[in-house]
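Take a look at this one; I'll ask things after.
Every protein chain except one is present and positioned as in the full complex.
We just call them A and B in the order they show up, numbering each chain from 1.
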Amino acid sequence: MRVRTLAAVLLTGALALTACGKEGAPADQGAAPAGLFEVAKDVAVAGSPTFDKAKSRGSLIVGVKEDQPGLGYKDPTTNKYSGFDIDIAKLISAKLGFDPEKIQYKTVQSAAREQALINGDVDYYVGTYTINAGRKEKVAFAGPYFVAGQDLLVKKDNTDITGPDALKGKKVCSVTGSTPAKNVKEKGLTEPGNVLEFQGYSQCVTKLLNGEVDAVTTDDAILKGYAAAEEGKLKVVGKTFSSEPYGIGLPKDDKALRDKVNDILQSSLDDGTWQKIYDGTLGKSGSSAEKPKIDRY
Amino acid sequence: MSMVLFDVPGPKARVRHKIMAVVGIAAVIAAVVYVVMRFIVTDQFTARRLDWINYKVIQLSLVEAIGNTLAAFAVGAVLALVFGAIFAAARLSDHAWVRAPAAVIVEIFRAIPLVIMMFFFYYGLPVAGVKLSAFTAVVISLMLYNGSVLAEIFRAGINSLPKGQSEAAYALGMRKTQVMTLVLLPQALRAMLPTIISQLVVLLKDTALGFLITFEELLRWGTRIGGDAVNFGRPMISVMIVVALIYIGLCLLLTWLATYLEKRNRRNKKVIHTDGDAAGQVQLGNASAAAGAGVTV
Partner (left out) sequence: MNVLTKNFSFFLDAFGQTLQLFAISAVLSLVLGTLLAALRVSPVPVFRGIGTAYVTILRNTPLTLVFVFFVFAYPLLEILKIDEYTAAVVALSLYTAAFVCEVVRSGINTVPVGQAEASRALGLTFTQMLGNVVLPQALRSVVPPMTSTMIALLKNTTVASGFAVFQAGNIREQLSDQGDNVLLGLLWVALGFVILVMPLTYVQQVFEKRWSVAR
């Protein structure tokens, strides 16, 4: 008897919870102009197992980030992804002949990116993924589709941290397994014990706002997004000390797909689509960006 | 019970106890008021920070996250019970070549931290070409670890049964397997039910370790919504309170189920009551098994 009563109470509770609810997002996230992504027809990528798999599935599975406003951000109130990286992912999807609205996004943290591609969990990955030699051993890269540089995010009123050389003795936060964290450690910009690593940048930003770390370091593109989201509490120092070419991660042995994606990126750079995507997302912060040069290795 | 530790209080003691009670209540109230004050002073309960509860998509994603946690729990629990039964039987085998490896496996899996197991299945195995999803990695780790603990619990339960049970069964001409599956295991299962359920509570809590390997469960949902700066200004405190209440509710529900079953059991005349001495022994053995099990995350 009591079991049944309890079950009934739980069920009613669940119903009551789901019955009422606001729809839509409280803040406007911005979106790419409509009609930017025209779905190509009859696309074939000969000799690409990834493409064939996606074809039989009918949609693409794309690995992205969900906690980087302006680049790859998942709005928890609508479950929609938005940002520069997302639009690039949509562009590629459209040009490969898949409806960009049907992309199955999968959030993959920095530390698990290679694994997700090796495992075949995602068809391709677009999420501030720096091309480097070590990663090229495990996965393939198309692009770069954007060149960022490592920078520092500090509190608005901070005056001691003026650049990478002023980090000694300061606590610096970054993401586990990410290039910026490795850079800081390898270049010895601060003591090894002062480098903190968490699973996501939003966690680092929380720590920065609480004053538990002095700076968050990663690529300027990501930091700008956070500075904008925190409404004037934070600032980007503005002295980049690395060059981070963002590539689209692909399974290592799929050369056919890599060539195809490179073609797509090249034509978007040439016909102005890339610029439109940039202006609609990252460009909103007011800074302009140089077009990247595709590297077909 | 603990009441035997002190005499029935006299008039002086009663006054003293009353004073202490007042002091205790005052201390608790002071602590609670202080924490609530901190909540209010740091604006944790502003409308914006509580607004997340109102969104339908967020409510649905919460239900989904609880579903994922419960799915990992259910699959993990069934597998762990099966694993435990098999290895308990193996450890009680008459053949040394079965007994010894079973003992080694159970001891080893009880000694390795669950986190390391999950890392092994999620990050390690793909090196050897075996790909597992985060869910599978979590479930397999839960099975191996909790299964090993359950094997020990079952073994203690079987050992606690009066010898006459197996002797009588053999006298009836039953085979070893029949004695084990028809006579001993069912009784041991009943006798050890409270311990088994408390181990299942542990298993339920352990699903939260999936957070570390990016399994989309309740805790990961909490950090995602709680870290949202764009819409809600990081409602980490309110979200974590809700998540904690859900976990505590689920665990208490399981514990309540255990007491309920125990009560029903006591009325059931089919249960063999082990004689006092043996029961005491089990209690002791049990206490340590349960404690060992109970603390593991």
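Convention: a contact is a pair of C-beta atoms (placed from the backbone, for glycine too) under 8 Å apart; a residue touches a chain by one contact, two chains touch by 3 or more.
Predicted model only: the values in this text are computed from it and were never measured.
Chemist: Can you list the shown chains that the absent chain is in touch with?
Modeler: Taken over the complete structure, the missing chain's partners among displayed chains are A, B.
Chemist: Looking at A:K55, A:K155 or A:K207, which residue reaches the missing chain?
Modeler: A:K207
Chemist: Could you tell me which of B:G24, B:P101, B:G164 or B:P186 touches the chain that is not displayed?
Modeler: Hidden-chain contact among the options goes to B:G24.
Chemist: Who touches the missing chain here, B:G84, B:G157 or B:G227?
Modeler: B:G227
Chemist: To test your reading of the contact rule: which positions on chain A touch the chain that is missing from view?
Modeler: Looking at chain A, the ones touching the missing chain are residues 111, 134, 137, 173, 176-177, 182, 196-199, 203, 206-207, 210-212.
Chemist: Using the document's contact rule, name the residues of chain B that touch the chain not shown here.
Modeler: Residue positions of chain B that touch the missing chain: 1-2, 4-7, 9, 13, 17, 20-21, 24-25, 28, 35, 38-39, 41-42, 44, 107-108, 110-117, 119-120, 123-125, 127-128, 201, 205-209, 211-212, 219, 222-223, 226-227, 234, 236-237, 240, 243-244, 247-248, 251-252, 255, 281, 284-285, 287-297.
By definition in this document, only the chains that are shown with their structure count from here on.
Chemist: How far is the middle of chain A from the middle of chain B, if each middle is the mean of its Cα atoms, in Å?
Modeler: 37
Chemist: Along chain A, where are the residues that touch chain B in the complex?
Modeler: Within the complex, chain A contacts chain B at residues 2-3, 14, 17-18, 20-23, 25-27, 29, 66-67, 69, 73, 75-79, 107-109, 112, 115, 118-121, 199-200, 202-203, 205-206, 209, 226, 229-230.
Chemist: List the residues on chain B that touch chain A in their complex, please.
Modeler: So the residues of chain B touching chain A come out as 51-52, 54-61, 63, 122-123, 126, 131-133, 213-214, 223-225, 227-232, 234, 236, 260.
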